[in-house]
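Every protein chain except one is present and positioned as in the full complex.
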Amino acid sequence: MNSVVPAPLLAGGEFLRAFRWLVQARVLDEKLAALYRAGKIPGGGVYLGKGQEALSVSVGVSLRQGDVYAPLIRDGAGRLAFGETVVDALRNCLGSQLGPMRGRDGNVHRGRPRDGYLPMISHLGAMIPVVNGMLMAKRFKGQSGMVGATCLGDGGTSTGAFHEGMNQAGVERLPLVMVVADNQYAYSTPTSRQFACRSLVDRAVGYGFTGHVVDGTRLEDCLGVLGEAVGLARAGKGPQLVVASFLRLCGHGEHDDASYIDPSLKQSALGRDCLELAQAHILEKGWASSQELVEWRSEAVMTVEEAVALVQKEPGPDPYAEQWCALQTTRLSEGGAS
Amino acid sequence: MNSVVPAPLLAGGEFLRAFRWLVQARVLDEKLAALYRAGKIPGGGVYLGKGQEALSVSVGVSLRQGDVYAPLIRDGAGRLAFGETVVDALRNCLGSQLGPMRGRDGNVHRGRPRDGYLPMISHLGAMIPVVNGMLMAKRFKGQSGMVGATCLGDGGTSTGAFHEGMNQAGVERLPLVMVVADNQYAYSTPTSRQFACRSLVDRAVGYGFTGHVVDGTRLEDCLGVLGEAVGLARAGKGPQLVVASFLRLCGHGEHDDASYIDPSLKQSALGRDCLELAQAHILEKGWASSQELVEWRSEAVMTVEEAVALVQKEPGPDPYAEQWCALQTTRLSEGGAS
Amino acid sequence: MSITYLEAIREAQAKALAEDPRVFIYGQDVGDFGGAFKATKGLAQEFPGRVLDAPISEDAIVGAAVGAAIEGMRPIIEMQFADFSTPGFNQVINQAATLFWRTQVPCPITIRLPSGGTSGSGPFHSQSMEALYAHYPGLIVMTPATVEDAYSMLLEAVAIDDPVIFCEHKYLYYHLKADCLPTEAMPAGKARIARPGRDVTVVAYSAMVHEALAAAEELATEGTQVEVVDLRTVKPIDTDTIIASVARTGRVLVVGEAFPWGGVTAEVVARIATEGFGLLDAPPQRLNAKDTPIPYHPNLWAAHRPTARSIVSAIRNLLRL
Partner (left out) sequence: MSITYLEAIREAQAKALAEDPRVFIYGQDVGDFGGAFKATKGLAQEFPGRVLDAPISEDAIVGAAVGAAIEGMRPIIEMQFADFSTPGFNQVINQAATLFWRTQVPCPITIRLPSGGTSGSGPFHSQSMEALYAHYPGLIVMTPATVEDAYSMLLEAVAIDDPVIFCEHKYLYYHLKADCLPTEAMPAGKARIARPGRDVTVVAYSAMVHEALAAAEELATEGTQVEVVDLRTVKPIDTDTIIASVARTGRVLVVGEAFPWGGVTAEVVARIATEGFGLLDAPPQRLNAKDTPIPYHPNLWAAHRPTARSIVSAIRNLLRL
């Protein structure tokens, strides 16, 4: 993703850098939604991050090379900030043979494990212990100063996997930053049917985590809190739980009109659009002009359009060239057998 | 278990009633250990409750008919207090055909679900949602005032099943009393390798439970706290978590000499024997004489010896009479097939 | 009027709720929302308090169903996708499946697993898990292939006093339609001759029945008469009906959408070989998905699972043996 040049480090530089990834992610999501409506997504699912970008991007920009990142469904912004290219993202969604998963897996299920960027499996909570294991391995290898971050929704916290992963990180005192995106719903299910505590941050103490809460609609807050949490983990202060509150501003997937969302939530502070708030913040601070904001968006659109044009020309995977072998040790494979 | 007549309700009556079950359970355990050493236990495992009786019995005596109880490995005392007979317990351990599990399952894996007394499966944490489901069903049926109680060790709290079950009880606001027996070890594993919070009661808030802690070595405290927790649940005040601290005063099973137990713990307040403390308490309060204590123990021994004599004459299950059918709907069984 | 496979599942649940106060439904998003696939659409409104949204806790969902069953209820559990039943797997095979055998207390729960592949669903939203459940004692595993069976077998599942794993195929949800709901049905445990034929038997279940029927249609134009047996339940397997068909045709191909190692096709072929050896004019054959995870891309997916085309070619080979 070198086509968007990070803003120079002026006052508010970090904010602007994050903001531009946020814009890029929003624009990419809008394009994916349009491609979905046009029937251009093979097989069909598109899952957007609208409303979660401020939180997500704050995770991405807080990490650095050597860190581990296991993003989830709505982490398009964090992925870009962590180093994924728009082209890679599109390849995976459009099923290009050249994508990171080569058409074998799709949409949000993408990553490059060698780069510390893990491809989620669908089972919620399942990535947490994988991050733990990578951090344990780094410790075995004598590496330090690394951090692992992963994200989960309010609904995902109800899984046994979440609990076991949190507890494991606590026992091993790993530099894990667990980011919980409490966007008020798990698909159609409101948080009242998902947990019975006041805030999910109340769980931090039970795992020996330091807990943080943040308003997920405010990029400046997210950057601050994530920066702090990642910094604490990096400094050996043990695992960190960040719980962000905001509202999912889209359907569960693009097939879902989300008509079940409580209208009063949309009107509440939780329902504000983090992108709009960030723009207002920039203008208020005088970090950029409206004109620049428009230009940045245009650049993001260009980046996406160029990438789409490129990726749409790329071939899908060829079933005849496919090896049908799930093992590295090919001699032990029964792959083609039927 | 009608052979031990509960003490009349004098001052300390509740205490003495519980105490006599405690003695009965300890004596039964001692007999099981002897039978184990003599090679009289088919197949071999014996798991004792030594050190946990004060806690366990307090759960049992706090419950009443219509309640649900899912005891675990070290709950011999609670089982008796809830209504299990010494004969039933021995039948299951000695593999009698007449036992509650008819030789199909053994040792601590016993219960009578129709009486609200659940037979544990071995997988730790797995009984919690079953209790929840029974409580949900009672609610469906319009029954109220019932309570469900279940027990788990410090180690068992690390399971995903524990988390999902706790969270479910919180969301449904069920009258569940979750009793955690923190006996400092899970098999050989100390709590430092099991969780990273100060006390497991720190988890209550994250599930919307009321939390209680209790010194598991003191019967009077256990009776008080369990009585309170069960009372709150029964009164509709939502789920309750009771965390008791004490030391396991036996091996994990009778095959285990527990040489890994930190000697300083044995010397600490955690390592006191709840039976001895209870006896001292009785004498101090003047609720009974030393002579009576001796008599009660003798009665308990008699009860066990008579039961052993009876059960040892009972046949084991007959494989030729066995139906080998795991289904109620026999016409759909492929049972005998091989 | 016409009714889809999915609507039939909804109607069966509506009927079960209406007729038996012990029935309730529990699963993620099954309440007001009506479920990820709308299999419980309108039921929460029609039956207040009896269709409950669950947290994302498959272990606790199944465990609670067992508890409710002990108290005499007859829960229907919806897994959002069959693939997400793995976190609940322990409760199914070790708790639900052992309860009756251990205690004589029956465990009448029905677990609906939206199963099988659809284009673009990828490795974690496409699995056919019947073999995992069928391997363990104490469970009944149903795999309805028709709208009629989706309806009547689900009603039967709820009525049965044992835990039933109800594998409903997502591909059939909208693709399959019938004119009306049945009033009578074959009982669980009986296979059905979906198409009679005298040259070769194809044993299939769930969505593969339709691939087999399409293959039979194509081969009919060449004069080959394919008999298609729809297993309906894969645990138990109706060995008698299979053997009777093989006795007529002498040749058999067993088709499944699941992974190749040890699933329904292995079990069926093993039974045919053991019990119908003398009836065979040629070695029994199998056709399964490939031994890799299920691919996301439609190109790969189409090549991964058996299709009418690959069934036709397997039958042609079989006829040459």
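Note that the chains are named A, B and C in the order they appear, and that numbering of residues resets to 1 at the start of each chain.
Here is the rule we use: contacts are C-beta pairs under 8 Å (C-beta built on N, C-alpha and C of every residue); 3 or more make two chains touch, one makes a residue touch a chain.
Nothing here was measured: the structure is a model prediction, and the numbers come from that model.
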{"item": "Visible chains that the absent chain touches, using the contact criterion stated earlier", "value": "A, B, C"}
{"item": "Hidden-chain contact residue, picked from the options C:Leu17, C:Val30, C:Ala134 or C:Ala308", "value": "C:Ala134"}
{"item": "Touch criterion as defined above, residue of B:Pro113, B:Gly156, B:Gly208 or B:Gly271 at the omitted chain", "value": "B:Gly156"}
{"item": "Hidden partner chain, residues of chain B it touches", "value": "41-45, 95, 101, 103-107, 109, 121-124, 155-156, 158-161, 186-189, 193-195, 260, 316-320, 322, 324-326, 333-338"}
{"item": "Absent chain, residues of chain C that touch it", "value": "59, 83, 86-87, 89-90, 93-94, 97-98, 101-102, 123-124, 131-132, 134-138, 235, 258-259, 261-267, 269-270, 272-275, 277-278, 280, 282-286, 290-293"}
{"item": "Hidden partner interface residues of chain A, rising order", "value": "100-101, 104-105, 109, 111-114, 118-119, 121-123, 126-138, 140-141, 160-161, 164-165, 167-168, 171, 325-329, 331-335"}
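In the analysis below, only the chains that are shown with their structure count from here on.
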{"item": "Chain B and chain C: spacing of chain centres that average the CA atoms, whole Å", "value": "40"}
{"item": "Residues of chain A touching at least two other chains", "value": "158-161, 193-195"}
{"item": "Residues within chain C bordering two or more other chains", "value": "54-55, 57, 59, 87"}
